[in-house]
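Worksheet: the structure to be examined is printed underneath.
Every protein chain except one is present and positioned as in the full complex.
Coming up: subunit A.
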Amino acid sequence: MPVFEGVVQDLIDELGRLPGVGPKSAQRIAFHLLQADPHDVQRLVQALSEVKAKVAFCETCGNIAEGTQCRICADPRRDATAICVVEEPKDVVAIERTREFRGRYHVLGGAISPLDGIGPDDLRFSELMARLSSGEVTEIIIATDPNLEGEATASYLARLLSPFELRVSRLASGLPVGGDLEYADEVTLGRAFEGRKLLNA
């Protein structure tokens, strides 16, 4: 039921279609914009139109890119022998923040989800296989989401990679830092056990 008239309601409707924005937040953002400095609003408008005009997906890895290659694929200092496979571009950002990984990425574009009509052919597996043909890559780190769809996607990928001579690993799903052990569920605790680390090595 529209509460406001014309353009204000149009703005609220558009904002309400964004992920994670409910009707209340949409209203709050709309009124914030109405009261904001016109220059600030102009900058937002420009950022929105430029992102659609300039940004595409990297031809190599599927990450977000300005141009045909993303920043990471174009960087010669990155280790070309290791590829970290993730579901979405936002996962690249998350792993980059850790500064733990110096190799390159491969973005699948999601996880296998039969109930949503997403099978292996809908994801960028064949592009990954093509990257392995040169023989330069020696290690694959699978970093799909730590839920069952992510796990099933990882098992599909592990099977796909089994004929190659590669070091294949999957990110350990540990216990959430800051939590109490007794509250961890058995699956999380079990996976943390599998991925335990030697302290005297």
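Throughout what follows, a contact is a pair of C-beta atoms (placed from the backbone, for glycine too) under 8 Å apart; a residue touches a chain by one contact, two chains touch by 3 or more; residues count from 1.
Following the convention adopted for this analysis, contacts and distances are computed from a predicted model.
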Record-based protein name (UniProt) of the chain missing from this complex, from "cysteine desulfurase", "DNA repair protein RecO", "NADP-reducing hydrogenase subunit HndC" or "2-oxoglutarate oxidoreductase subunit KorB": "DNA repair protein RecO"
Of A:9, A:138 or A:188, the residue in touch with the unshown chain: A:188
Footprint left on subunit A by the chain that the document does not show: 20, 22, 112, 114-115, 117, 119, 147-149, 151-152, 155-156, 159, 176, 178-179, 183-188, 190
